[in-house]
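Structure below; questions to follow.
What you see is the complex with one protein chain gone and the rest in place.
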Amino acid sequence: MTTARPVLRTDYQRSVANYWNHEKDPVNIKLGEVDNLFHHHYGIGDYDPAVLEAPAETRDEAIINELHRLETAQADVLLDHLGDIRPEHRIMDSGCGRGGTSIMANARFGCFVDGISISETQVEFANNEARRRGVDGKVRYHFKNMLDTGFETGSMQAIWNNESTMYVDLQNLFAEYARLIPTGGRYVTITGCYNDVTGGRSRAVSQIDQHYICNIHARSAYFKALADNGFVPINVVDLTAATIPYWELREKSSVATGIEGPFLTAYRENSFHYLLIAADRI
Amino acid sequence: MTTARPVLRTDYQRSVANYWNHEKDPVNIKLGEVDNLFHHHYGIGDYDPAVLEAPAETRDEAIINELHRLETAQADVLLDHLGDIRPEHRIMDSGCGRGGTSIMANARFGCFVDGISISETQVEFANNEARRRGVDGKVRYHFKNMLDTGFETGSMQAIWNNESTMYVDLQNLFAEYARLIPTGGRYVTITGCYNDVTGGRSRAVSQIDQHYICNIHARSAYFKALADNGFVPINVVDLTAATIPYWELREKSSVATGIEGPFLTAYRENSFHYLLIAADRI
Amino acid sequence: MTTARPVLRTDYQRSVANYWNHEKDPVNIKLGEVDNLFHHHYGIGDYDPAVLEAPAETRDEAIINELHRLETAQADVLLDHLGDIRPEHRIMDSGCGRGGTSIMANARFGCFVDGISISETQVEFANNEARRRGVDGKVRYHFKNMLDTGFETGSMQAIWNNESTMYVDLQNLFAEYARLIPTGGRYVTITGCYNDVTGGRSRAVSQIDQHYICNIHARSAYFKALADNGFVPINVVDLTAATIPYWELREKSSVATGIEGPFLTAYRENSFHYLLIAADRI
Amino acid sequence: MTTARPVLRTDYQRSVANYWNHEKDPVNIKLGEVDNLFHHHYGIGDYDPAVLEAPAETRDEAIINELHRLETAQADVLLDHLGDIRPEHRIMDSGCGRGGTSIMANARFGCFVDGISISETQVEFANNEARRRGVDGKVRYHFKNMLDTGFETGSMQAIWNNESTMYVDLQNLFAEYARLIPTGGRYVTITGCYNDVTGGRSRAVSQIDQHYICNIHARSAYFKALADNGFVPINVVDLTAATIPYWELREKSSVATGIEGPFLTAYRENSFHYLLIAADRI
Amino acid sequence: MTTARPVLRTDYQRSVANYWNHEKDPVNIKLGEVDNLFHHHYGIGDYDPAVLEAPAETRDEAIINELHRLETAQADVLLDHLGDIRPEHRIMDSGCGRGGTSIMANARFGCFVDGISISETQVEFANNEARRRGVDGKVRYHFKNMLDTGFETGSMQAIWNNESTMYVDLQNLFAEYARLIPTGGRYVTITGCYNDVTGGRSRAVSQIDQHYICNIHARSAYFKALADNGFVPINVVDLTAATIPYWELREKSSVATGIEGPFLTAYRENSFHYLLIAADRI
Partner (left out) sequence: MTTARPVLRTDYQRSVANYWNHEKDPVNIKLGEVDNLFHHHYGIGDYDPAVLEAPAETRDEAIINELHRLETAQADVLLDHLGDIRPEHRIMDSGCGRGGTSIMANARFGCFVDGISISETQVEFANNEARRRGVDGKVRYHFKNMLDTGFETGSMQAIWNNESTMYVDLQNLFAEYARLIPTGGRYVTITGCYNDVTGGRSRAVSQIDQHYICNIHARSAYFKALADNGFVPINVVDLTAATIPYWELREKSSVATGIEGPFLTAYRENSFHYLLIAADRI
């Protein structure tokens, strides 16, 4: 008989939260430890093939450093598309994981950043890290549902999802963002999406869904949901070719999780794209 | 520079066709051999627990006979919802597999039946079977794409999909059926669909997708696409509880394929429904 | 210059309220007096033909008892579809009439029930009855408009309309319910709807509209409006055949109102269906 | 198994056709005999009160002449809105009844007129009348369904419905007209429609529906369906006040059918409007 | 980081506000000085040709008086369509300019009038004028954005735009009005709109857009946006022929601004209409 709305509302959300509360994948932890920027996304750009030829005792570390460099490069490209962010602005890192991109955004723009996640473990980890770096006055992480953040209407100059839209319904997601972002604000996502042109969800795409308990959307679903909710693209970049080297290197690394094969298959067979979309709120 | 439209148009369709051209799963073949009604769908109703206690030398056969009985019972329930079909009517078995339900429909109504499949192997198998039974004058199987059958407008009094809608876009599918079925005709499907209420695609659902290279739709997607294309439900039956015994028996049988676990998990955790929908063309 | 929104907003709503404020139809009053469960809906199931052969002095009472039994059976089928309702839940009887189904729901589930009606006479009658039964702590009736109840967002685990949707616009109605029912809650209606398949509104359907000053919707309108407002069917049952006996018996009874003929014509000519729809809020 | 599409497709259409095949209402026949312009619509404008005071032996005829004058005035207002029709144009009288307005249109513009009706009796009557007047070279009546005329795409410079849209689905109707009318062509209707503002269908409106086995649409439905099908209003005239005198006179005449009361009630209580809409095909 | 929403939100709105803050066009000022009713719209009706033949010393004044008479006549026609406005009602003049029509509305109905404008200069001018006339108790002007007025939900019995819709998005505009106007309230606009039938925006229409930094909408856009937001037309009047004399006279006057040519061209070539639309809120 209460109307209080819990952060986790469905069995599905509870299972995703549970997954991330317990996840301790070396590919996220070890790479993060390179410079204490913890990411939960993939990388872009060519890797230095020399790392594969490094002496046995340093080879593993060299590869991990290189993977981390590519991840950070990806986050930089995402931040390049946030538009003109000023120190007094507030921006939101939606599905922030352990918080790495928020730290980078604050360092670049000097602005306020609110990261949100449905994993309480991640939120706690990220807030500790912000305190340790002394940026907790401007960078804060919250245990919140991205479909219903409770933040004030019009409060966010920009919002991004770095590989976290596959856990939610896009229409509901962008409806919430349309509420949070004022006219002229910006939305950016980097995401994997399956290719409407080659047809339905391929086996490789379903393997990724199963691995992460996620629900990869069709490319068309992004453009439909953005248009329906008052967002207009200004830049769209097909990053598929740029992300393949990351996966090839990771497949050969000690932190491979087994999902590398399906990603490489999906990208190469053209059933899956790695896409950046930047859109303006109108 | 040609405009001829091939049956198989996308990489995805080619991969599905390839799967079924080579499939020789005992769960389909052995069960079909019981009475030469070959099905590609699951069963409903309680099984006789005595089959599990049968002597070793007949136990396997007893279980297979029982599974086949449940499959046939499912097809009978589907046919119960086709409405008033008369001998001069023409009806379509969309995604007909090796043709069992078409044979049953012709036997019950005396009508013309056109089964279609994108697997040439299945089509050939089914036509041979129709000839062997002497019903090839009224039951014919075709190598055709259900999204674009080429059959004449208004030619089908009824169409059904028995567990074959997860391979196609529902909007495109029902647009084609809206063309084929005249006002007052009937559409019936039995399908697994994921539950919008529990949220996104669960891990068990993705395992099923991956196994069959399919793309299970949300329950809501069926009702949206039917409404958008001029179909109005008249009966909807939640068969989830009725299909669980079939899977429990199959899991214990010699023809288990390994996908039994994900199905049972998905049904029991309520992330997946086994649904019959009967709708009128208006 | 005020923004206070009255319960009755349109001339139409005022005329409907007026009808029910003055209605004292024996078919509702006399049947209710059998066991003080007052219904404003029809019945389902076969009647006992013996009542027609009862001796003159008891025949009338026997028929009335039988009609009331069928009405109560209908309400029981409706309650069967409300899902898992627990004592702490709150549910809403929308268009509650003199309150009978609310009493039954509270008796079955032990939960809180809010009945609403735009007839102040009915609301007063029903609250008196609840007090008399000593359930007024959990069963309350309100003078409210179902399009704008003022109840708190997310406060109702389930809502039903037992033959009361023909007085309102379905899009507006389900928009309000989408607000009231949280994710995973249930909506159920039993309603008469005209058949899109046989074409427009038949004469018999217009006679019913005229009798009750109502506006019977097309079957398709229910599915369209549910889909548009975030409700997904889980069960749909065509009760047409099951309700015909009720009307046949009522036609022969002392409480016939004259509308029995149009109902029987409409059902038999297939221009009208008696439908139960159960749908989940997603 | 044929795809030929009959003119009458649904039970509803058959019942409407049957009504009009047997209708011999004096209010249509006697008024038509005044000058052999047979109308099936109502009139507008003030009547001459002197007719009510005419001597007993001529009073009836005087009233009938006056009613007919008002009917013809209504048809003239409709024709005023057809735009610039030239002798080589072809225009369509959709739901032409016994053909009066088609005759008037040909007389005014010299153009080709195709009248259509689902009553074979009316079509035959109207063609005989055209022959008798010697205009059958340019005025032809056809037994056709207005939802699917079979006329060539783009063939009609203008189409009108004079009180005949309440028998069909407006979306389907205007889709067919969008096909028939080329860019820049015109559509005109005069119709009764119920008032969305006062709420649902009033009792008086349902009485009219029942009398004519029709399905009066909401005012909003016209504008929605026109917009959806590429028609843009250029003039909308509320003729309600102008038609009330016609009904008041008719109520006092010998040709009253009993439906006069509901019409007057509906107009006066503001639950019903008599509306002319002229729209351009874009 | 604030969520306060400024009246002027986009560069475009600021440029329009700037235009009107500095506008001192004699065609508005001099005509207003005739009787201190300051309009920012055009006129309708025939002019008295005698004014052109007036003696040199009074000719200019005679023409200006005549132009002002036609402007006032236009405002009167608009007010004729507001429906039944009573003294206790509150109505809104959206895009009120220097406030003339608001004064006329208050004088006619005795009701409360709120005029709004994004030009602070106009708002101040109009409030001074209301004070001077002693009607500032009921007529108030506000510096507000018509897309987001901040007025209370359901507070306005009627709203009109007199030639001010070409500065805003119609969907957003009518969404705000749907919030402000209760069921049964009225919306009226007089506006220039380009003609979908003749195709795209003609050169003359673009000249008008450029002159006023506005964005003339297609005729179809009005009906689409009204339907989408719960407004149903009750009267639509094509005033094109009625406004041409005003422009012909103005072209010959001392207050011509140079835009007269494009208006006359656009009206005469039929690429532009001067339209009144009255619609009910449902």
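Labels for the chains are A, B, C, D and E, by order of writing; each one numbers its residues from 1.
Assume a residue touches a chain if its C-beta (ideal position, glycine included) is under 8 Å from a C-beta of that chain, and two chains touch if they have at least 3 such contacts.
Because the structure is a prediction, the values reported are computed rather than measured.
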Ask   = Which one, E:69, E:140, E:186 or E:201, makes contact with the chain that was left out?
value = E:201
Ask   = Given the contact definition stated above, which residue among A:58, A:183 or A:257 touches the chain not shown here?
value = A:183
Note = Of E:36, E:215 or E:254, the residue touching the omitted chain is E:215
Remark   = Of A:19, A:143 or A:223, the residue touching the omitted chain is A:223
Task = Tell me which residue among D:40, D:69 or D:89 touches the hidden chain in the full complex.
result = D:89
Inquiry  = Even though one chain is hidden, which residues of chain E still touch it in the full complex?
reply    = 9-13, 15-16, 167-169, 197-203, 206-207, 209-210, 213-215, 269-271
Note = Residue list for chain D contacting the dropped chain reads 88-90, 112, 152-155, 182-184
Message = Take the complete complex as the reference. Which residues in chain A touch the chain that isn't displayed?
response = 183-184, 196-197, 219-220, 223-224, 226-227, 232-238, 273, 280-282
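Going forward, only the chains that are shown with their structure count from here on.
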Inquiry  = I want to compare two interfaces, C-D and B-C. Which one has more contacting C-beta pairs?
reply    = C-D
Inquiry  = I'd like the Å distance between the centres of chain C and chain D, where a centre is the mean of that chain's Cα atoms.
reply    = 38
Query = When the C-alpha atoms of chain B and chain C are each averaged to a single point, how far apart are the two points in Å?
reply = 37
Ask   = Per the centroid of Cα atoms for each chain, what is the distance between chain A and chain E, given in Å?
value = 49
Ask   = So which stretches of chain C touch two or more other chains?
value = 9-10, 183-184, 197
